[in-house]
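Take a look at the following structure, please.
Note that this complex is displayed minus one protein chain, with the remaining chains in position.
In this document, chain identifiers A, B and C correspond to the written order of the chains, with residue numbering beginning at 1 in each.
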Amino acid sequence: MKVAIGSDLKGYELKEHIKEYLNSLGYEIQDMTLEKELDFFDVTCKIAKAIQEKKVDRGIVIDEYGVGSFIVANKHKGIICANVFDEHSAKMTRRHNNSTMITIGSGIVGVRLAEKIAEIFLASEYDGGRHQIRVDMLNKLW
Amino acid sequence: MKVAIGSDLKGYELKEHIKEYLNSLGYEIQDMTLEKELDFFDVTCKIAKAIQEKKVDRGIVIDEYGVGSFIVANKHKGIICANVFDEHSAKMTRRHNNSTMITIGSGIVGVRLAEKIAEIFLASEYDGGRHQIRVDMLNKLW
Amino acid sequence: MIISIGCDHIVTEIKNHLIDYLESKGHKVIDNGTYDKIRTHYPIYGKKTADKVASGEADLGITICGTGVGISTSANKVDGVRAALVGDVETARYAKENLNANIVAFGGRILGIGLIENIIDVFLGTEYKSTKENEKIIQKINSLNGHVGQVNDDDYFDEFLKKWDCGEYHD
Partner (left out) sequence: MIISIGCDHIVTEIKNHLIDYLESKGHKVIDNGTYDKIRTHYPIYGKKTADKVASGEADLGITICGTGVGISTSANKVDGVRAALVGDVETARYAKENLNANIVAFGGRILGIGLIENIIDVFLGTEYKSTKENEKIIQKINSLNGHVGQVNDDDYFDEFLKKWDCGEYHD
């Protein structure tokens, strides 16, 4: 599984930490913001496009509140993204929404919790079945 | 109002930040852990005692999860302490529990959220009234 | 204010509670359903709720499902809608003040009702600050808009509902 990660300036420190953490778990992490200058709009578009083009399987964006990147990501056709602040949602959004992206707010979520959110998002599988009609509906929308 | 703040090593960075933030709001903050070596047990006891002895009015302890300091604080006679991870609880625990201490987990709560929690805890008042019977009960317990 | 609200069948009771809460504060509420606990599909109600906001029929919107993710994602895919999925008060404040978010969303299986009410109070009570920086990011978000034709099209999901009725989706 290929995972893209990125952040704006305010999420940079947490992004660096999560990148190392996920590397230590054996994930292949592609850092889309080696430069620090991107705003959350640009980095989110970059990662959403990488998923649309199937260059990566999952994306994680970290900005100060998570919510700006969350809105931007979901404005992309075919992208289902969750702003996650708890471990339970990290699991359920994979299982029920088949989301391929999450955002995390570095000003809201502490580092231990962020580690767990990222880890569980990547480790959880989609349930399919009845949930597919909802995913089909989301994908018909823009 | 006199406010004591302290942390263990893992909460040190967030403590420094919250101290500055509260200072900027005009609170008189007494840092009980200028030295970095304290564990959460020792710093929590130090602050709980300062409240018991009425040397300070409120206490804030920051460790990695908040929960260890929370248990320790509530083992002190007359101390009512909340482990807080959301702004709503920060307000309600003042209004209903007349709590004088809170703990915050630096690994769980991000810096923006921690600022709001500390700010609202200090700015909120106790409702009294029917809530006093519960506070009397807590104070009879150890 | 006029508030457009929608939910899926997992959290209908929470939505009903919030309608009472909002009406008791003097707001007018447009209830887009779902109205019972019969299994249905969150994008229907996310889109309906968002359409009312996009068309100006409502001032702001509220969407709720189990985690909040599904229904707020469908809302965000409506042109002109900025739906903020939040788990805390401060993020709701930020989203309204800086992104001029017009829908607030949360998970009814994630947050409790006291926290939810506090989030709504703050979301409704916070004013957008029209700075140069905020305007720029909102313009960028608007530039991502898709197909306007889908707004207020009630038959939009019919193809999938027909497949559902034929039993083509099953666990």
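The working rule: a contact is a pair of C-beta atoms (placed from the backbone, for glycine too) under 8 Å apart; a residue touches a chain by one contact, two chains touch by 3 or more.
The shown structure was predicted, so the numbers you read here are calculated from the model rather than taken from an experiment.
The missing chain, though absent from the display, is touched by one residue of B:Leu22, B:Val72 or B:Ala118; that residue is B:Val72.
By the touch definition given at the top, chain C reaches the unshown chain through residues 66-67, 107-115. Looking at chain B, the residues touching the absent chain are 39, 41, 45, 64-68, 70-72, 74-77, 80-83, 85-86, 88-89, 92-93, 96-97, 99, 105, 107-108, 127, 129-130, 132-134, 136-138, 140-142.
The chain not displayed touches chain A at residues 86-89, 91-92, 112-113, 116.
In the analysis below, only the chains that are shown with their structure count from here on.
Set side by side, B-C and A-C show the greater C-beta contact count at A-C. Averaging Cα coordinates per chain places chain A and chain B 33 Å apart. With centres taken as mean Cα positions, chain C sits 35 Å from chain B.
Centroid to centroid, with C-alpha atoms defining each point, chain A and chain C lie 21 Å apart. With touch defined as above, residues shared between interfaces to two or more other chains in chain B number as follows: 112-113. Multi-chain contact residues of chain C (touching two or more other chains) are listed as 88, 90, 94.
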